[in-house]
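Below: the structure, in structure tokens.
With one protein chain withheld, the remaining protein chains of the complex are depicted in position.
== chain A ==
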Amino acid sequence: MDDHDRSDGRPDPDALLAQVQQEESKQQRGRLKIFFGAAPGVGKTYAMLRFGQQEMAKGADVLIGIVETHQRHETKALADALPMLPRQHLPYKNVVLEEFDLDAALSRRPGLLLLDELAHSNAPGSRHKKRWQDLEELLDAGISVATTINVQHLESAHEVVQQITGIKVQETVPDHLIQEADEVVLVDISDEDLMQRLKEGKVYLGDRGLRAMSHFFRKGNLIALRQLALRLAADRVDLELRQFQLQNPEEERRGGSRDRLLVAISGRPEDEHLVRATYHLATAQRADWLVIHVDTPRGLMQKAETQAWIWNHLHLAESLGAETARLTGVNIGAEILAYARLRDVTQIVLGQAQGLRKFLWWWPGSLTAHLLNSERSMDIIIHPIPAKKPISEDQRLRNQQYLGVMNSPLRRHIRNRHFIFGALLGLGLSGLAWMLAAYLGFAGIFMLYMLGAVGAALLYGRWPSLITFITAAVSYYSFGLGKGLPTTLGSLAYFALILSLILLISQLVARSREQELMARIRERRARNLYQLVQVLSSARGVEGILNASIEKLEQTLGISVAFWLPATEKSEGPLKQFPELDQTDSLQRKLQAAARWCFQNRKNAGMSTNTLADLPALFMPMIINERSLGVVMLADLDLRRAPTDWLRFLETVVRLIAVALDSAQASLQRTEADVRLRVEQLQNALLGAVSHDLRTPLAGVLGTATTLQRNAQGLSSEDRLLLENIRQQTEKMEHTVERILHMAALQSGRLQIQKEWTPLEDLLVSARDQVKSLCTEHPFQTRIARNLPLLHVDPQLIVQVLTNLVENACRYSPPGRDIELEAYADEKEIVVCVIDHGFGVPSGREQEIFGRFSQVKPPVGLGGSGLGLAICKAIIELHNGRIWVRNRVAVHGAVFCFAIPREAEPLIPSEEE
């Protein structure tokens, strides 16, 4: 059905959804506009500055992050007209380097930031190695950026550029930046004009390498570069058209299922070419593409450098937008096919075999033949591989960071001394054979050698066993044992046969040993993970989980672990280290900054990454549902001893911890809520009982006092005053008890509001009646809007709110000052405000004072229960309204307001009926 729909020209719903999600994430991200050119000097910077000025004229907050004007007057004039971010100064060895100040830009948050030379490598000491990483962080922070780049700096193009110009470009930018940019502007001038500008000295060629650069600017080169730039721009326009068609189905001409390409790479440096070629193929077909490597037991024994190349190629592929995977298995071809079938791959790309194998591709054991023979549903593309190139220094450096991490574990098992042991064993065997030759006979010697070779294969591995075999064979002759051998052709062939047999068997044994080792590594990892899961699942609470994982990882992997967790629930606050380690302040600050960055950007940082690589620890974020829970800091990493695929293994470990932590936090929140509820219930029951029991004796006291007052003729005036004092104090006490009871009722949830329609005036009469003994010295001013609609509220409760507010106003206002009451309605709410002449509310505590038992420094002797406003808040919230306070603007005093949602008014009785 699905396929049928699509072939009707209707867009794929998944693709549409992906597009919507992309749009949504773009809204939070800043917009990226790229000025793209074929060569230096075409006027990209100029165009970008012009754009900045236009935006500023439209009212945008434009800021220059960094622009190199190279003393060109037109450009400098443009740049000077725009505000510019000061550069940061980084001390490096004996010099001070100027660099774009990322943190300043992030805190300044301009509407549009101009960032020249995207391919620039940052000065040492900067957070990121490359400027394009700065750009990504800016975009993630929601800052829009305009930037410039030349075609030769694009990751996918730089090899072609090298072929065209013969100049190796060191600084590259991932292609996805261009693809994800909101706008790409091609800045283009004709090659004649560019040559002209070059002659006039208008093109900055850098301080050094002028001659090399002028070589770069040959006309032939320029034409080729221009063609490349135009083609890339055209590709991008094509992509936009596709997206447009996706959004507008009627524009779509044809549907069709999506292609998926898979390329298998090995650890050869030349495979980089294969990755790029597949990228171009996939882009041309708008296909998804996967890059995989299959680790075999033999592969695990490869040199560290080979491992680094694999890692390198996979990273390159990821930066070009591929999905990557590392598989393990003995049969490479079968693994590739199984994975390709699993992922519905339509085309498999293979590199052409090299060396001798090039001529043996038809050999049934070769990978190419295996794939060609067994696969019929996928296309197999054999791609030629150019001849070996010398590895550039840059690439060697790039590999360096993976070298340690990628050290092969199997390789560690074969030490040099194993070869020596192997050789010694060979000699020993020959010696033994020499001594026993008389008793053993030819077959016996053969068996002895076989035993030795297999033993060496078992003990030391494939290559030492070969050494054993060779030394044994050579020494066999040199010991003169071969004298007794038959010399006929037939017997020589027989001898060769026996040698081959020994070789074959020892290699088979060695291979099975390798497989066993491989299985052991896998098993150990699985066991580590399993133990971690066990430990995590039995750990109690957040702290328990942290401690358990710290202990377990130290035990099994020998690395020390610390966590950085948000100190508060808000993600903005500083991160807290757990456990707290003794560190110098400056290191602590650096680690905190790295953890913070990792937490916010949800990417690895620290050693062996591209961010803050000089730190002695690796930072990995714990992410659950797109949310950072915290950061795991791994220190004491002995990278030279680290096994293959280690980073991914660590990522799995971190994910496990994150899952455990998340569920622990969730259950903690649940328990907290539960306990809170029970405490509250208990409190309310207690409040209710206590208040009720207080009322009765109070009634006794008040009644007795007033009875005495009624018959006070016989009392002295002093006694009468005392009696009056009893009465007043009792009334105050009663008031407090009343409040507590009320709060208890509100909090317990026993209270159900009974809404009735009522005019505000009626409520106000009741409220003022309640406070009449307290508010004797404050005149009232009421401003109720004419035709104020009826309120649909629980009258008793709203009277309580009004009473509390008016009482507060009286309590805090000096005698004689007005208490004002204002009421009006808009389309949605009816707002009532009580305005006093007190000293207002301390700023910042506007919310706090609505809490329980909270009071603003009450005047002496006027203290209330501190429950009044909490009661008001609870009541108003029961009505789905809101309550707030602000200070008066020109004079002292506070304005307490509440708003009740307006509802359709009921019928008003008319006199005619």
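The rule is short, and it goes like this: a contact is a pair of C-beta atoms (placed from the backbone, for glycine too) under 8 Å apart; a residue touches a chain by one contact, two chains touch by 3 or more; residues count from 1.
Operating definition for what follows: contacts and distances are computed from a predicted model.
Missing chain, UniProt name from the options "YdbS-like PH domain-containing protein", "Acetyl-CoA C-acetyltransferase", "DNA-binding response regulator" or "Phosphonate transport system permease protein": "DNA-binding response regulator".
Looking at A:G431, A:G444, A:G541 or A:G703, the residue that reaches the missing chain in the full complex is A:G703. From the options A:E192, A:D769 or A:E877, the residue with contact to the chain not on display is A:D769.
Only one of A:F446, A:F780, A:F839 or A:W884 touches the chain withheld from this view, namely A:F780. Touch with the chain that is not drawn comes from one residue among A:I382, A:L517 or A:L790, which is A:L790.
Here one chain is not drawn; of A:Q71, A:N625 or A:N711, the residue touching it is A:N711. Mapped onto chain A, the footprint of the missing chain covers residues 692, 695-704, 706-707, 709-711, 727, 730, 734, 738, 741, 745, 756-759, 761-762, 764-766, 768-770, 772, 780, 782, 790, 795-796, 799, 906, 908-909, 911.
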